[in-house]
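Okay, here's the structure, questions in a sec.
Every protein chain but one is kept in place in this view of the complex.
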Amino acid sequence: MSSIEVGGRSYETDEEGYLIDLSEWNPEVGNYLAQTESVEMTDQHWEVVNFLREYFEEYQIAPAVRVLTKAIGKKLGADKGTSEYLYGLFPYGPGKQACKIAGLPKPTGCV
Amino acid sequence: MLHIINRSPLSDIALESCLNTAVGGDVLLIEDAVYAATAGNAFEGKLRAAMGRFKISVLRPDLEARGMADRLIEGATFVDYAGFVELVAANKTCQSWL
Partner (left out) sequence: MSDVKKFMFVNRKAPYGTIYALESLEVVLITAAFDQDVSLVFMDDGVFQMKKGQQTKGIEIKNFSPAYRALDGYDVEKLYVDKESMDARGLTEDDLLVDVTVLSRAEMGALMDEQDVILSF
């Protein structure tokens, strides 16, 4: 078990840096996790991260990239529902990076 | 299709569900499921009734291990481990009823 220090508080993470308790998440923690992934957060990034949090809230799973891409296209517009767009924002994989920033576990089936 | 069952029908409904659901084919009884094919057990009647649609095989080492090898009911067939493999190879699909 590891932990990160954000705003004077300590948060538990797994060995890969995913937040253990997603209820502890806040945007400040999201920003910190983004830094560890070398992702500069913009409104477009937050749009995806917030979408992931809503998705998890509803289904209790982190979506596979293919499913995320399709769902983003439906919710935020077809131009954003492409892997080019999502990988542009999260170069090491929207599943891995965006889920981590959103405080979600790693998507099932994502190794 | 080959159906593999490993639980006693007296404590688990896997075998009964299999016989009620599947269209037919091979049934292989292993581990605790072998009791289903022994004379006098409460499930014997249901197994006999299904013999028209299913070919029933019983893994002999499992029945021997349980001291019941002398009670195999008529119409069921012993197989050894090689016979188990042959059954798997002879069927296009195989379902293990957990």
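Letters A and B name the chains as they come in the text, with residue numbers starting at 1 for each one.
Assume a contact is a pair of C-beta atoms (placed from the backbone, for glycine too) under 8 Å apart; a residue touches a chain by one contact, two chains touch by 3 or more.
For clarity, every value in this text was computed on a predicted model and none was experimentally measured.
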item: Which displayed chains the unshown chain touches; value: A, B
item: Full-complex contact with the absent chain, from B:M51, B:M68 or B:C94; value: B:C94
item: Missing-chain contacts mapped onto chain A; value: 58-61, 63-64, 66-67, 70-71, 108-109
item: Absent chain, residues of chain B that touch it; value: 1, 13-14, 17, 20-23, 92-98
